[in-house]
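Apart from one protein chain that is not included, each protein chain of the complex appears where it belongs.
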Amino acid sequence: MTLLVAKDISVHAGSDRLVDPVSLTLEMGKAVTVLGESGSGKSLLAQAILGTLPKGLDGSGTLTVGGDTFDPARPQGNRVLWGRRIAVLPQEPWLALDPLMRGQQQVAEVHDLVAAASEPAVRAKADLTALGLEAAGDKFPWQLSGGMAQRLAFAAARAGGAAITVADEPTKGLDADRRDDVLALLRKGLEGGGLLTITHDLTLAKGLGGEILVMQGGTVVERGPAARILTAPQHPYTRALIAADPANWPRRVPPSVQPVLVRATDVTVSRAGRTLFRPVGFSLSRGQTLGIFGPSGCGKSSLGNAILGLLPYEGTLWRDPGAPKLGFQKLWQDPPAAFPARITLGQGLDDLIALHRIDRKRVAPLLDRLKLSPSLLTRLPSGVSGGELQRIALLRALLLDPVFLFADEPTSRLDPVTQAETVRLMTEIAAERDMAIVFVSHDRALLHSVSDQMLELSAQ
Amino acid sequence: MNTALNTIAFRLMQAAGVALVVGVMSFLMMQAMPGDMAFRIAAARYGYDLVNADLANAVRAELGLDAGPVTQFLHWMGGLARLDLGQSLVSGQPVWDEITHQLGASLQLALAAIVLSLLIGPPLGICAGLHAGGRFDRALLVVAASFRAVPQFLLGLLLIILLAVQMRLLPAAGHGSLAHFVLPALTLALGLAAASARITRDAMAGVAASPLYAFARAKGLSDGEVLRRHGLRNIGAPVVTYLGLQFVLLVEGVVVVETIFGWPGIGHALIHAVFHRDVPMVQGTALVMGLGFVLLNAIIDLIVRRIDPRGVQS
Amino acid sequence: MTAAHIGWSVLAALILFALMGPLFDPVGPFKQSLMKALSGADAAAPFGYDHLGRSMFSRLAHALRLSLLLAFAATATAAVIGIGLGALASWRGGWLDRGLALVADSVLALPALLMVLMMGVILPSTALAFWAGLAAVQWVEFFRLTRNAARSHLASPAVEAATLQGFGPVWIFRRILWPEIGPMLRTASAFGVGNAIAAIAALGFVSVGMRAPTPELGLMMVELLPSWREAPFALMQPVLACFALLLALNLIAGDRR
């Protein structure tokens, strides 16, 4: 049974065409996944179908849902679809749920007001029970874990009885284990309905199966069944995308033996009187990479900060006293947050150069090595992409001739291709300079391919 | 959860801080005041036609003003410990009685103004916030700024001339009946409504642009339902917090309106007390108003905690 | 042209008038010609005469000068004290932070009117009293703003990065905190200046502010109020000046870029 037919959907900003015409069909029980990086136009496509395009953008084409036709150029008309025929899963459920309303009420109000069903409270309770959320009914969203919030939002979005589910980047910023939860949830959405998913996550796309559309620069460059696209990609971009999956990265060559830089014995960190993780020990030599893995909140960042000397710790932590004072540097998870937001990148570098009397001539070759255009330095951090910012952060650290780099989930906010490139540059430069790296990530595959040794933290 | 206890403990600390600051400031004031206190009090008691050196000396003897500031300070602090604010040096009445009368009148007026402004300001703010950047929003910004910029006495006079003198609908000035509330309360309420419209507008615009609002719409709720069920709930905390602060500013800010409308108020009393060197009145008024501020804040904390159980955001 | 632009232009025009007005004024704000009381404009007094036959032009210019000077001085002083203490409190934390916060909260609880009146009693001149009293009230707002902003930004990766790169507190304040706080302070300052001007005028109006014959907006209003029917044009001048000034500052403060 065909649930939705979208024909020649395109998006314009004035005379600029941002998304070239795309057609897709959602069938009962089938998944359609749009795969692409940020800026590929995949989210605009979904918004055009839903009628939620931002001001200034216009959609065109035709949309047929269960026999009724809608015009994406007149998005007001699409409003009747929301909740009743199309369930829209929010990107970040913990922000999308009303923090001041109890969980069950947020589901019940949809039964009541949208579906006009009798006994909304009973139905809502049943929905929650079906998702294993019995305990969440009386709680506020901020009292729930991220996974529970995700399921609650799923229940609320689908309580209106919609057969079609649209999910825009449902795994954005999630840990690997949480990603599996989302996958299970979306599979549930497939039972008795259709699913349109927008993502950059290959694992998710693989798990959902069905049809995959690969988008780049506003155009669908390749489409076909999931099994074929993921195993035998035709288009170069699709191939690059698949190669960028850490699971497909080449295995790391171990470095030559070097003197020890950091040695930890029975080290742990406490926050607000609570010990974060079981004491760990390791020894890290120059040129080596130590991968740290563990669930969120287990103290991965705190351990790294303790090595940097930013946090107090318990146990014994030896750092090579011969290492220069500023030789311990760090890369942050959220690149824009690591720069002063209101001054240009160049200004920040100039201040650093002036402070430590660094030879200015060193900047140009580094820019070149990191494939950065010098014009980037005239911009504010907000005007530069995440991948470029992370490389500028690396450049900033390299000016101080570091012997140690703490990379705290440095690529978790980056697109797959950018992630692959950034990590490659980082490891190459570390090898060139005999720099030790502590690499924190929630992506086990990534850590396997970059680390010489792995350390898994577990909560106390 | 002992956050409620924490709040109470913090407010108690603040109350103690207020008492201490009032005490120290009064002490400094007594030290630093130029002019002869006995003369000032005599002038306040007997009027400018009668004040003279004999009366001043009599006042000095009666009140023991030769005792020196330290003794008087300790005396007052001692009284405070016994929950006794003392007597007004001018009228001889207990300070507490005068404050109850005058603060009561100010509170009544402030409350009436707040209620009136609530009927005007927040609805406009919600309309503007829902369509942030729109024509109505931009117009409201200018109109609200204008109302805040109109000198209160001018607004008051215009209202008197229009509603009392020309139309004879309401009494021009005075105190005692319900009708007397309308004009001064309206004068205050217009400026206040302008301010609360702005705050509501900002809160509403923030909520309307938030993912929770988009999700509520995506769930299939109509615009009215989204506003009633999610919008109002989420702008509640900042608006209530702001209103509380506004109330405090109002109670002391009504001086101008008080003099225009012949209203017995605390601002008026405070001015008189400072000018007449009625130290117990100054201390008592400052203390009661300060503690009232603390109490009000505590109440707002509790209300906001009910609306938004996540805890008070500053 | 946004509302804020209008605000800035009106403010600039008023400041220009206050600064330049007295230069083109042959008579000064005190010179009386009782025979010309409340009469209309002539060459010597382009805005007409007040109830004592003094030039409204001159008095208005001087009144604006006084109000603006006092309000800006008080707000600037409050800003320096508030930002300094706020930065110090968030930097040092601990008991210093808690102590300063408690003092600020206690001051906030005191009637602002009392503060100004007390200063008026203690200090020898009314202008000084306004300056000190208003500053003593307003610093709390700047303190709270700075402290809150600094608290969230001092925990940011940018500050962590600066520390790792060897930058000191001065650089962090100048390059990270100040640019963040700056726009907020513009709003707070505009409100502060506006409130100060309104307070000076209001106290002048209830006869406890500046003393006659000083030209001051509130005082001019109260002096001219009795003649509101015979000479509305004279009364409207300080009223309009005050209105325009407050409107400009409100528009600037209400700007939400």
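Which chain is which? They are A, B and C, in the order written, and residues in each are numbered from 1.
In this section, contacts are C-beta pairs under 8 Å (C-beta built on N, C-alpha and C of every residue); 3 or more make two chains touch, one makes a residue touch a chain.
By our rule, contacts and distances are computed from a predicted model.
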{"item": "Hidden subunit of the complex - UniProt protein name among \"NADH-quinone oxidoreductase subunit J\", \"ABC transporter substrate-binding protein\", \"Hydrogenase-4 component F\" or \"Sarcosine oxidase subunit beta\"", "value": "\"ABC transporter substrate-binding protein\""}
{"item": "Chain not shown, its touching partners among those shown", "value": "B, C"}
{"item": "Residue among B:L85, B:L155, B:V239 or B:L270 that touches the chain left out of view", "value": "B:L85"}
{"item": "Hidden partner chain, touching residue among B:A9, B:L50 or B:A139", "value": "B:L50"}
{"item": "Among C:V10, C:A44 or C:L225, residue touching the chain not depicted", "value": "C:L225"}
{"item": "Contact with the hidden chain (one of B:Q152, B:T187, B:T259 or B:Q283)", "value": "B:T259"}
{"item": "Hidden partner interface residues of chain B, rising order", "value": "35-36, 39-40, 42-43, 45-46, 48-56, 58-59, 83-85, 90-93, 96, 98, 100-101, 103-104, 107-108, 111-112, 157, 160-161, 164-165, 168, 171-181, 259-264, 268-269, 275-276, 288, 295"}
{"item": "Sites on chain C contacted by the missing partner chain, in the whole complex", "value": "30-32, 34-35, 37, 51-53, 207, 211-213, 223, 225-230"}
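Please note the rule applied: only the chains that are shown with their structure count from here on.
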{"item": "Interface with more contacting C-beta pairs, comparing B-C to A-C", "value": "B-C"}
{"item": "Centre distance in Å when chain A and chain C are each reduced to the mean of their C-alpha atoms", "value": "48"}
{"item": "Touching residues on chain B, where the partner in the complex is chain A", "value": "210-212, 214-222, 225, 229-230, 233-234, 236, 307-310"}
{"item": "Touching residues (chain side chain C, partner chain B) in the complex", "value": "3, 7, 102-103, 105-114, 117-118, 120-122, 124, 144, 148, 194, 198, 201-202, 205-206, 208, 221, 225, 228, 239, 242-247, 250-251, 254, 256"}
{"item": "Chain A residues touching chain B - in the complex, by the definition given at the top", "value": "50, 52, 82-84, 88, 90-92, 95-101, 109-110, 113-114, 140, 142, 153, 156-157, 159-160"}
